[in-house]
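All protein chains but one are shown at their positions in the complex.
We just call them A, B and C in the order they show up, numbering each chain from 1.
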Amino acid sequence: MEIFIQLIINGCLTGTTYALMALGLSIIFGTLGLINFAHGDFIMLAMYGGFLISLFSGMDPYLGLFIMLPISFVLGVGLYRVLFKRLIDAPEEAHIIATFGLSFVFQYGAMLLFSAEYKSVSTDYSADVFHIWNQYIDYPHIYGAMAAVILIALLISFLRYTNTGRAIRAVSEQRRGAMMIGINVHKIYAIAAGIGLCCIAVSGVSLITFESVHPTIGVHFNLLCWIIVVLGGIGSIPGTIVGAMIIAVLEMLVGYYFEPTLTTFAYFIMFLAILMIRPSGIFGIKERRA
Amino acid sequence: MKRAFTNYVVITMVCLFILPFGSFAMADAGSKTVKIGVILPLTGPQAPIGREVLRGIEVAADMVNDMGGIWNKQKISLVTGDAANSESARTETERLITVEKVKLLIGVYSSSLAFIVHPIADKYNVVFWETNAIADRLRQMGHENTYFFGPMASGWGSQAADCVVELIAPKLKKDPKELKIAVVYQGTEWGKSLSHDGFVKRANELGLNIVIDAPYDPNTMDFSSLILKIKRTNPDIVHTQNYLDDGYRLFRDARKNGLNPKVWIADGCPWAYVDEAFQKFGDDMNYVLDLNQVAGGNIWSLSPTTQSQYREFLDRYTKKYNVKSVAASSDVAVGFTSAIALFEHVLPAAGSLDPKKIAEVVNDLSLPATSTARPGGIKFAPQSDPVQAGQNIRAGVVARQIFNKKYYTVWPKDSAEIEAIFPAPPFGKRAFDDKNLEMLIK
Amino acid sequence: MLEIESINVYYSELHVLKDVSLVVNDREFVSVIGGNGAGKSTLLNSIGGHIPPKSGMIKFRDTEIQKAPAHSIVGMGLSHISGERSIFTKMSVRDNLLLGGWVQKDKKKVDAQLQNVIGMFPILDERKHQLAGTLSGGEQQMLAIARALMAEPKMLMLDEPSFGLAPKIVDEVFETIQKINESGVSILLVEQDVNRSLSVAHRAYVLENGQVVMQGEGKELLGNDHIKQAYIGM
Partner (left out) sequence: MKITTGQRLQSYMKDPLVLFIAVLGILPLFSSHHFYLQMLTLVFLFAFFSEAWNIISGFGKQFSLGHVAFFGVGAYITGILYSDYGISPWIGLVLSGAFGVLLALLIGFATFRLRAFFFTLSTIACAEALRVLVTYWRLGSSGLGTTIPAVNGLENLTFSHEICYTYIAYILLLVVVFVTYRITKSRIGYYLLATGGDEEAAKSLGVNTYRIKLAVFAISGFFTAIGGGFYCMYMRYIEPSMVFAVDFSVQFAVFAIVGGLGTIAGPILGSVILIPLSTFFRSWIGGLFTPIGFLIYGIILVIIILFLPGGLMKGISIVKDKIVQKINNPQE
């Protein structure tokens, strides 16, 4: 029983990490409808961002967010203007191949800039473990979970209670309708891309406190994030969180009770099974895209 | 008809124009150079290590060239090929041989790629000097001109089991058979051949008690479930084999879930990035036992020339690539030691790159452990040997215990620098004073 | 208020509107009628900035808008309600209305206008917190109109507001539109229901194959033989 609880705790903590990673994707895909196959590489770059800040300033990576968030937002807006804007009306395959090309650029760019070595950041709390009732919880994951909770709360209230947030929801549901009430759709898309990149920045920073970064690390993240977002239901933040939790807990249970080599197999199969039953994901609503 | 003609021209031009593209790829080297091909994964997921090996080889070539080159002052010029995946391994090898006309190849580090690259070198009768591919079967493919400088998987794994019996059990003051050993490894060719086919097999022969034999999926983000599974068996020794990021994750999750074995063996893991590991885990990295093919710290046991050569290498490496410290990044050293052995002991004596002459030299080669910074020494099995053809049979592994970002050789006994210290205290209490260490150094 | 001078609109290769000219005066109620595929919706989309015309000029309150993006046109006081209603079904009625006031930057004014609009559509007040997707067809149309009013437009363009609604509700919708017009907002209405639309409009245009073939006062056109034959079926 103790072990079971430990597994669930670990699963939930890993789940929040996953949710954090998938959040940016969920927003960008949910709003812009952009199929970003370079998402994992965006996270990789964010991790390098956190690494660089702590390397040069010695700050805790989380504090570095005060520098990274504005930069990410501007990058998101810029990326939208330069690339995404041209893509969103193109067919899906164009999204996939163009962002695949982008991931080439990011990966090899990172390889040139940072070499291929593994880089990581050490913090005061890297080694700290919280020990209670025979359960172990490590601080980097606790802080990661806290960051995730704060970010999600901020996001949900932003989307619900501000005008820009409402506009983002409106644009993601009905682009034409949004135009008809005078919303500058491209501006909103650019803001959404900026917010998406900010979420990615937070996840990268949180990851760098307990993961090493190297140029090809994004490849693993990419598929995982996609599975989570689609499993939860597109454009639904609660869905993304639930999807992440399901996958992380499943990984834990399969790894412990069944076979460590088959953890990914288990979640792929579950993903397929859930899609067979609910073709739009767990929280997905059957929608029609204009 | 004119219009149709333009069509033909457009399309065929495109296709004919593109083909010779590859040919002006490399600047033509002057006649006074000896072209040597280096085939390694330089991009893609295996690049971190491939690039390290390349750096080692580059430093070796620089050193030889600065000393005046080989054979009548000819300089060595390296031509690289990028074996990022199976197709590129094949095409790049083919390019190096047929377009660049290299007669000798060094590489390719990964066993999976070696299975593709070696047959091609063999087809063209080109000498292949393998730096570190370990899979046993590579030696049994009948390639006459392929030499394996590094150790072989089965030998490697079984030496680890010997180390448990000879070194660890006495330190823990227990009968080796009483020790509970957990074995974890990547579900890859490398992991399986080293841990399952090497270590576990030998451990069973020795009557050791393997409590868990667990391959895992290296893409797992969190190893807590595997760690808890191991923790339940309450092992004295955890024997791990892994690559970089899964290795870090495994260690991280062991620490976070309170798995505290008396000995943590990192066997064949590139823990060589020891700075990086200390950056992540701090003092908790102390006491880890690293089994690998390169001796970093025990250069004092080498012959004076080899010692100064190795020091020069470390010096050049830090300068050339602007690295702070080396701490014997083992893959750079693997590249360097393999290449320098070739440049120093084989090529001058052979006088040319002719495979037959090289074979003669290699066959006669018999150098003691003091002549290379790699453990063991150099002596190659004859090509007629069915199991270890072309294998450097003296290539061995050493066990090094890690203390404060440094490696200290502890096994085999005759090259040990310090007495190993086991059992390791639990995580969090592993700080180790350098002063105590000085007292340990023999 | 709105002047259109011989615009030509293309859907890729297809020439949809040919030299269409049209005028809507201040406080005027103008209808555009025509058969399926005559180009009525295209006309509104073109004015609204969704499909810019290839040539010609559109002037709204003395500003040329033929090249302006859709969102800025709304800001100038010209609102457009499309045939597909295009309300945000996954958001609450209140959020829909608040978003309608997007172009109005002054938050107080938005609140005042919200009270105003809710006063006009009491049914929406009752359903304030419901998701817009759960409303009935008629209520959705009302919401679409109310949302457009939130921008305090000087002129409203409506595309087939009666589409798919029960006759009784259509009456309500038309009453509402007339009320809006009486409050001082110009109306440009595109409608299949020729009888109703001509009887409420001050003036009307008849669009056939992308060309204006006839124009005149609403009542006058209602008596026209050609119109009777072609559209009313008498």
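Going forward, a contact is a pair of C-beta atoms (placed from the backbone, for glycine too) under 8 Å apart; a residue touches a chain by one contact, two chains touch by 3 or more.
Remember, it's a predicted structure, so these values are computed and weren't measured experimentally.
Displayed chains that the missing chain touches over the full complex: A, B (touch as defined at the top). Of the listed positions B:D217, B:D236 or B:D290, the one in contact with the omitted chain in the full complex is B:D217. Only one of B:E94, B:E166, B:D354 or B:E419 touches the absent chain when the whole complex is considered: B:E94. Even with one chain removed from view, chain A keeps its contact list with that chain: residues 35, 83, 86-87, 90-94, 96-98, 100-105, 107-109, 111-112, 115, 223, 226-227, 230, 259, 261-262, 264-265, 268-269, 271-272, 275-276, 279-280. Touching residues on chain B toward the chain that is not drawn are 2-4, 6-8, 10-12, 14-16, 18-19, 21-22, 25-26, 42-43, 51, 54-55, 58, 78-82, 84-88, 90-92, 94-95, 97-99, 111-112, 115-116, 119, 123, 135, 137, 141, 187-189, 192-193, 196, 215, 217.
Here is the rule we use: only the chains that are shown with their structure count from here on.
A straight line joining the Cα centres of chain A and chain B is 35 Å long.
Distance between chain A and chain C, defined via averaged C-alpha coordinates, is recorded as 42 Å.
Note: centroid distance chain B to chain C, computed from Cα atoms, is 74 Å.
Residues 48-50, 69-75, 79-82, 84, 86-91, 95, 98-100, 102-103, 147-148, 150-151 of chain C are the ones touching chain A in the complex.
Of all residues in chain A, only 3, 6-7, 10, 14, 17-18, 108, 111, 115-122, 126-127, 129, 131, 136-138, 141, 210-212, 214-217, 219-220, 224, 248, 251-256, 260-264 touch chain B in the complex they form. Residues of chain A that touch chain C in their complex: 163, 166-167, 169-170, 173-174, 176-185, 285.
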